[in-house]
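One protein chain omitted, others in place.
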Amino acid sequence: MSVSLAIVALVTAPLVAALIAVILPRWGPWLSLLVVAGNAAALVVLIPAIVSQGALTLPIGGWQAPLGITLRADGMALAFLTMAALVMAAVLVSARPEFGGGGEVTETRRQWAFWPLALLLWSALNVVFLSRDLFNLYVALELLTVSAVALVAIDGKADGLGAALRYLMFALLGSLAYLLGAALLYAQHGTLDIALLADQAIGGRAAVDMMAVGLMTAGLAAKTALFPFHAWLQPAHSGAPAPASAMLSALVPKASFAILIRIWFEALPGLATPPLLVTLGAMGAIAIVYGSVLALRQTRLKLMIAYSTVAQIGYLFLIFPLAGGDSYMQPWAAGAWTGVMFHALSHGLAKASMFLCAGLWIVAAGSDRIEAMRGLASATPMIASAFALAAVTLVGLPPSGGFTAKYLMLTSAFVSGQYVWAAVLLIGGLLSAAYLYRPLAVAFARDGDAVFKPVPRLAQAMPLMLALAAILLGLASQGPFALMQIGRPSSAEAGLQ
Amino acid sequence: MASSSIFGLCGALLIGMGLYGFITHPHLLRRLLAFNVIGSGIFLLFGATAARLPSAATDPVPQALIITGIVVALAATALGVGLVLAYARVTGRTTLPEDGAPTDPGKPPR
Amino acid sequence: MIDGTASDIAATGFDLVLAAMILGAGLFAVTVRDLFGAVVFFIVYGVFVALAWLRLGALDVALTEAALGAGLTGVLLIGAVARLGRRTGTQGTDALSRRSAFSVRSVSQIATMLVSAAVSVALGWAFLSLSDSDGLRAGVAANLDASGVSNPVTAVLINFRGWDTLLESIVLLAALIGLWSLWRDDDWGRRPGLRQHARADGVLAMFGRLLPPFGLLFGVYMVWVGSSLPGGAFQGGTVLAAVWLLMMMAGLMPPPMVTSARIRAVLIAGPLVFLSVGIIGAFAGGFLGLPPAYAKPLILMIEAALTLSIAATLALLVLGPPGGPAMPSGPGDAP
Partner (left out) sequence: MSATLPILILLTSLVPAFITFFLPQERHSVRNLLNLGGAVLKLGLIVFMILEVVQGTIYETRISFAPGLYLLLRVDALSLLFVSLSALLWLLTTIYAIAYLGNKPEMSRFFGFFSLCVAATTGIALSGTLISFFIFFELLTLSTWPLVVHKQNAKSIAAGRSYLAYALPASAVLLIAIIWLESSVGPVEFATPANLERLDDNSLRMIFALFIAGLGVKAALVPLHGWLPAAMAAPAPVSALLHAVAVVKAGAFGVMRIVLDVFGLERMETLGVGLPLAVLAAFTILWGSARALQQQEIKKRLAFSTVSQVSYIVLGVALASPFAVIGGLVHLVHQGLMKITLFFCAGIFDERAGITRVDALDGIGRQMPWTSVCFSIGAIGMVGLPPTAGFITKIYLGIGAMQADAPWVLAVLAVSTLLNAAYFLPLVYRIWFGDAPTPVPAGGGPTERPLGLIAPPVITAFASIAVALLAASSFSPLAWATLIATRDYLR
């Protein structure tokens, strides 16, 4: 009972808070804190419950699939939910100075719109991670897109509006492709439920199924900003205000990626063919190299971080060729599937931290050129530490969550003899070290003349908390690792081929 | 030939047409319009599959899904139109500049 | 039997003509040079598509398509064209199609055409090669009695897949919040849309006075019958939205202030009632569960609140920000 209430709380608390924030704009920051507390409590109830009982299913309205929609809390869902809760907590606390509305008498447009949009984005994320119904996932994705696009444009400047439009165009087309695929699957199998689809489609490789999954993959890849659908990402992520960038970069791509994983590994694992897996992996590999090289060439901090996201998203797609990795032959090679999940989680935490750092540094230095950061490490040591720790995670150095991810993926690549992906992983790590080093070194250099705006300590603590969480994910990998094995599809172990 | 086959194939053609319009038009309102054409094509195709068994009534679940889909498409269109207007107000343009997207061959006239 | 075949042939013929008209209108909407013309063709297209839904035996969808797909989307686009001014709207496409010399642009256009055609062919093939699935007719029929309504589409929308509908109403709200967040800072606190200068004795004002009572009645009726016949919150809400828009445009009542707490309360009422019912259900046994005994009144309550919110949201989505160049008073005024 309390367990299903916890699942309900995860998806409804941000919704209710968002609705109330529409009529009571001044309560936005406080409502957000309440939702953070509520989500934390729900996760505290849920995680032990599924650890002891296994994955839990909640049919909404009591209607079982295929007629109704079910929510399922499995290990992967809870891992992502926890990551999202951490990121949102930090983002919402960080957003208060900018959007909280100090003592002004009249409310402003930005202050009114930010809180409902952020909370709606959160609820959409939670639904995406929990829902097992392909069409429900579509609606949730649209809610996510609409609120994310609005957040990109919230400053009302030309850059932000253009970025939001470009994002919207990609996202709309992506949604349509996904919807078309889902419609074909329903027409073919008479169900939209992931588990039932898996039962229905066992064995055969029907051409219609291939087409449907191909369309959904293309649509979701566009929403995840996988190369070559990445063109919308960097203007959108760098043009938005820092708290919005943090959500967009850390969380939004993970939602469409999670659906992609559900489709390939849980709904229709029999569809994959080796050339297809290599193609998806190759697109990821190109994204890693391309994004890193472009990140190296940026002179503006937020653009660099945004291109880094293009690269880091590439790693996620290495799951397709790497998952499985003959792990049954080598029991200690735990598999790339979990490794990629670790990557998604640690990237989410680290990237959100980095965007929050960037936002604070830009305010402090009054510019977002990397050169303007000279001397900031001494002025804002907590931010510098957060940035450095986040960089450690993104590069994949021990003892961070990024290292655990890299270790698991590399081991899989070696065990299955796929050395190309191993090389990509290592080159990507070195390139990310190269581009992340630059802002750190600049911030570390001494500059006696620079005058910075002071940054409140609470604001500095938020990115540090996220970066420490990313490190802790590596130091205490055992717990998350075990959690993610709960309800893990068997194809994650056996591979897709 | 049953209605469902006719409108199903009609939907497939509309999707192609809309896609063509979406890709070739740089003007953002035209893209939104093309988006709606693709959308209704998809709905038509989906609805036709729900009606393809002549013996039975139309499957209600796809109908419900399509209604939801139409509303969601309207929401996205409304936000898109608002963005286009705001963008035009701020920049005086109705197309995206320097379109890095590989899908867009059109650029505003020189 | 001869009659049967003849009517079959006639029906197929009608379907073919309708499909051709849909395709023709769609083609014009996509390709015609003039932006305003494209929008007009799009509205016509929407009406044809609504007819197609009737032919497919999907009355609820037909109503929704006519009201939202053709109607509101059309008004939205026309309003945008008017605000942008038609000139800016056409130059891009002019440049696109006039320079007819063989160029990179036309090559890429041909390539796009081929790709689009290939997509159509592939989808058509996929449509024809679908295996015979029975869908969920049986499942819906078997549980219809427990759903509280007799219209299966409404049963799916509000009961079996109520979670979708709840989220969808929130998507609408999110779009409105997003739209409002695009206003200029100075406009915040003003009324949306343009100040209307409808002549008191004008046609519009007359319509504005005459239509609302009927529209109101019709809208409420649509929601009410939705439980047993085609109709429902979204269709009814659209009618109400149209009525309200007409009254605002006729100058009979001012648009609400965006900062007004009352209008905001109306906007969230529907989703909030729906959510509350769901959450109370969660404590009573199942999230969004409607006990068969109370299902009908609960559904009516949810639908009533949703209709109100949807009507307000849709109307405000169409109204747009304050100021700007002239906005047409409605589809009827379009040249």
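Each chain gets a letter, A, B and C, in the order it is written, and its residues are counted from 1.
Note that a contact is a pair of C-beta atoms (placed from the backbone, for glycine too) under 8 Å apart; a residue touches a chain by one contact, two chains touch by 3 or more.
Predicted, not measured: the structure shown is a model, and the values here were computed from it.
Judged over the whole assembly, touch between the missing chain and the shown ones holds for A.
The omitted chain makes contact with just one of the residues A:336, A:422 or A:466: A:422. Only one of A:37, A:207, A:441 or A:458 touches the chain withheld from this view, namely A:441. One of A:48, A:274 or A:381 touches the chain omitted from the figure, and that residue is A:381.
Counting over the whole complex, chain A has residues 330-334, 338, 378, 381, 385, 392, 395, 397-399, 403-404, 406-408, 410-411, 414-415, 422, 426, 429-430, 433, 437, 441, 444-446, 474-478, 481 touching the chain that is not drawn.
Keep in mind that, in the parts below, only the chains that are shown with their structure count from here on.
Note: the chain lying farthest from chain B is A, by mean C-alpha position. The centroid of the Cα atoms in chain A and the matching centroid in chain C are 32 Å apart. Between chain A and chain B the centroid-to-centroid distance comes to 27 Å (mean Cα coordinates, whole Å).
Centre-to-centre, using mean CA coordinates, chain B is 13 Å away from chain C.
Within chain C, the positions touching two or more other chains are listed as 123, 130, 134-136, 140, 160-161, 164, 168, 171, 174-175, 178-179, 182, 184. Counting partner chains per residue, chain B shows two or more touched chains at residues 15, 45, 49-50, 61-62, 65, 68, 72, 75-76, 79, 83-84, 86. On the side of chain C, the complex with chain A involves touching residues 122-123, 126, 129-131, 133-136, 139-140, 143, 159-164, 167-168, 170-171, 173-175, 177-185, 188-189, 259, 261, 264-265, 267-268, 271-272, 275, 278-279, 281-283, 285-290. Partner chain C is touched in their complex by these residues of chain B: 1-21, 23-27, 29-30, 32-34, 36-37, 40-41, 43-45, 47-53, 56-68, 70-79, 81-86, 88-89, 94-95, 105-106, 108-109. Of all residues in chain C, only 11-12, 15-16, 19, 22-23, 26-27, 29-31, 35, 38-39, 42, 45-46, 49, 52-53, 55-58, 60-61, 64-65, 68-69, 72-73, 76-77, 79-81, 83-84, 88-89, 91-96, 104-105, 108-109, 112-113, 115-121, 123-124, 127-128, 130, 132, 134-137, 140, 152-153, 155-157, 160-161, 164-165, 168-169, 171-172, 174-176, 178-179, 182, 184, 232, 234, 314, 317-318, 320-321, 324 touch chain B in the complex they form.
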